[in-house]
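Every protein chain but one is kept in place in this view of the complex.
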Amino acid sequence: MAAIISLSEAVAEHVRDGDTVALEGFTHLIPYAAGHEIIRQGRTNLTLARMTPDVIYDQLIGVGAARKLIFSWGGNPGVGSLHRFRDAVENGWPEPLEIEEHSHAGMAARYVAGASGLPFGVLRGYTGTELPEHTDTIAPVECPFTGERLTAVPALTPDVSIIHAQQADRTGNVGLWGIQGVQKEAILAGRRSIVTVEEVVDHLDPRVTVVLPSWVVSAVAPVTHGAHPSYAHGYYDRDNTFYRDWDVISRDRGQFTCWIDKHIRSTATFDEHLALVRGQAAVMS
Amino acid sequence: MAAIISLSEAVAEHVRDGDTVALEGFTHLIPYAAGHEIIRQGRTNLTLARMTPDVIYDQLIGVGAARKLIFSWGGNPGVGSLHRFRDAVENGWPEPLEIEEHSHAGMAARYVAGASGLPFGVLRGYTGTELPEHTDTIAPVECPFTGERLTAVPALTPDVSIIHAQQADRTGNVGLWGIQGVQKEAILAGRRSIVTVEEVVDHLDPRVTVVLPSWVVSAVAPVTHGAHPSYAHGYYDRDNTFYRDWDVISRDRGQFTCWIDKHIRSTATFDEHLALVRGQAAVMS
Amino acid sequence: MTATVPVPALEATTDEIMTVVAARELTDGVVCFVGIGLPSTAANLARHMHAPRAVLIYESGTIGAKPTKPPLSIGDGELAETADCVVSVPEIFSYWLQAGRVDVGFLGAAQVDRYGNINTTVVGDYDNPTVRLPGAGGAPEIAASAQQTFLLLRQTPRSFVPSLDFRTSVGHAEGGSSRQQLGMQGRGPTVIITDIGVLRPDPTSGEFILTAVHPGRTVEEAVAATGWPLRVAPNLVETVPPTLEELDVLRSLTES
Partner (left out) sequence: MTATVPVPALEATTDEIMTVVAARELTDGVVCFVGIGLPSTAANLARHMHAPRAVLIYESGTIGAKPTKPPLSIGDGELAETADCVVSVPEIFSYWLQAGRVDVGFLGAAQVDRYGNINTTVVGDYDNPTVRLPGAGGAPEIAASAQQTFLLLRQTPRSFVPSLDFRTSVGHAEGGSSRQQLGMQGRGPTVIITDIGVLRPDPTSGEFILTAVHPGRTVEEAVAATGWPLRVAPNLVETVPPTLEELDVLRSLTES
């Protein structure tokens, strides 16, 4: 049964230095609040897994929380580069970042294998590309019936998987709707899991299309607007301005570090962080 | 785009002698009307695939429409044996029935592989059982990363897959809800497909949890109560009495043939069939 | 097949005593993979007695179903309506059963051997069967992947056989460590509940031993109903009879 606790308690208990951590959410429902809390609590030496390491991982990489990144597409969606990711890979700042690089189809197959209790997944993928030369976790596999050669990828089983959802009920059953990404598979593949939710309700909304029963979730933490600047379908829209602003904030190492210190490390909660960000947006507009 | 046509047209066009045909529906939404129409049109030499060949396949097997059965559990759920299936396997009546026997997990993996465009699926299955000795479509496969030995099954790709659903919209998008079984995978694995629906509506019901877009369906045929004696969630309940009655009807070859002649071959449509069955039930009660 | 045993103040049928004994084996919060019939009824009885948070998974795809009446079929509408969620059949077998999330799987059988291996496929020769049974269904993977399985079947020389006509699902294989050597994640069958008593595996050999007889039944009956030389536990006990409350709740669940 999921414990319904605060986000700081959940991260303190379930995210450990050196863990493989997956924060998933495909544009929708990205668990920013949880990412910030990991930064606040100063976790280090993490292996970060995520299909689309966008701004949330740019922040974690920029503060030096990660030693390795497992991913398939690292950019600021609709905007451009991730400057902290690039600086880490191109220049080793703030420290070198090992990468394990896949395609979306491969990452999805890895999570599915993990959720299914299988050691590997099979796909028609990577053929003719240079990815297998650089990524050990891509291997050929032959169909025992047709002899056709396909591609295998190993299961991805994070030590802890973290997602954001719209709702949990009072027993900790989690419900989400809208674009569902790979969140269910990530949670089921994880050894432990944290779900931040917009709110805890008596009964899940009938619009819920994905339910994660309480007994497959380690901790549920209510965090209003916990996906900002991503969005929560039915609750709030994507803050596209923030994504564009991030391009400026993150270009310069000093400016980035300043921003992190002021907006994450100097705020005690995600609520405080949001109040600060919104206050500045109001001044700027 | 799915053509919205009559069931007799759909079966005439898409179900051919010698085809591999899957009529799926896991207790819920079993496409009985389509099965009857296949009997009415006298198809022969079919390879019938279905996880649970229950009463619908007992009827098809008993009339001699099938030369082979691919399945994982053949019984009358909650009642007992399938007498026509047993008579075919035990005594070769009305003709010998070749069987290709799997487990539920294996059949599900076969449909998933078919729907995914893969030649095979992988599962932890069949280990230590005698099934692989009798079923060619079970083979070992080794994980390229861990060396662990698992089981592979080949994709199941029926020539035509048939399901029943609650609704289609006027462009032929299909929607169903409640227990969803393996219907989506069966349709996506099929080379052609027929979906019978309770009704054609302007807009699909918001309760719909599985949508099959019109462009992956060959034909949609409206058939009210087309899943009877199975049920359609939100429309009508399972006719448990019929399932119990079937045990009596099907025990005897002569009585079975009589029933088929009178209730299927002598009725022109499923509506006529239902009127007949209901009239008798009213007299008997 | 409807032999009854005396209990205080009212009679329990054979089905009832098997159901009550099975229900008692379920702890609160347990995740059960249940089939239709006695297993479904037993799991629901447990849910209404001492295990209100037991999670019932039906292979039709319903997780956390809370039926008020035992369903006739595995896919009855009430299962979907009362479930925490409904998923596809492929997902039930991959993300839930195969991934090791099921604590207890229930299995029935036409034949069982001394190691709890079962046959639900054929009596007689596979290619020329005397009786063609329904087949494997979910059983091989439930037997392999559930953390443990409970077997429920009536004890007769025809069902408790020295050698299976067909091995559909693996229990303790050839005994000893042979099951572990097959690489199965679950522990295998931990109890067989019959109309006569209860059998549990010898922890070393994996052979099933009679550990309890139901009220009014005897060791001699159990031995006579078993096709292999049945060993009897030195600390054999008599099953505690169904309580009035257990029978009341069970009957309220099953009355139609």
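In this document, chain identifiers A, B and C correspond to the written order of the chains, with residue numbering beginning at 1 in each.
Methods note: contacts are C-beta pairs under 8 Å (C-beta built on N, C-alpha and C of every residue); 3 or more make two chains touch, one makes a residue touch a chain.
Quick caveat: nothing in here was measured; it's all calculated off a predicted structure.
Touch, as defined at the top, links the missing chain to these shown chains in the whole complex: A, B.
For the options A:Ala108, A:Val160 or A:Leu274, the residue in contact with the chain missing from this view is A:Ala108. From the options A:His233, A:Arg251 or A:Arg265, the residue with contact to the chain not on display is A:His233. Across the entire complex, the residue among A:His134, A:Arg170, A:His203 or A:Lys262 in touch with the chain not shown is A:His134. In the complete complex, the hidden chain is touched by one of A:Thr27, A:Thr171 or A:Thr224, namely A:Thr27. Take chain B: the residues that touch the chain left off the picture are 1, 112, 115-118, 173, 184-185, 188, 211, 213, 215-216.
Residues of chain A in contact with the chain left out of this view: 26-28, 51-52, 71-75, 77-78, 81-82, 85-86, 89-90, 101-105, 108-109, 111-112, 123-131, 134, 148-149, 178-182, 184-185, 209, 231, 233, 237-238, 240, 243.
In the analysis below, only the chains that are shown with their structure count from here on.
With every chain reduced to the mean of its CA atoms, the largest distance from chain C is reached by A. The mean-CA centres of chain B and chain C are about 28 angstrom from one another, to the nearest whole unit. Contacts with at least two other chains are made by residues 123-124, 148, 209 of chain B. For chain C, the set of residues that touch two or more other chains comprises 94, 98, 145, 185.
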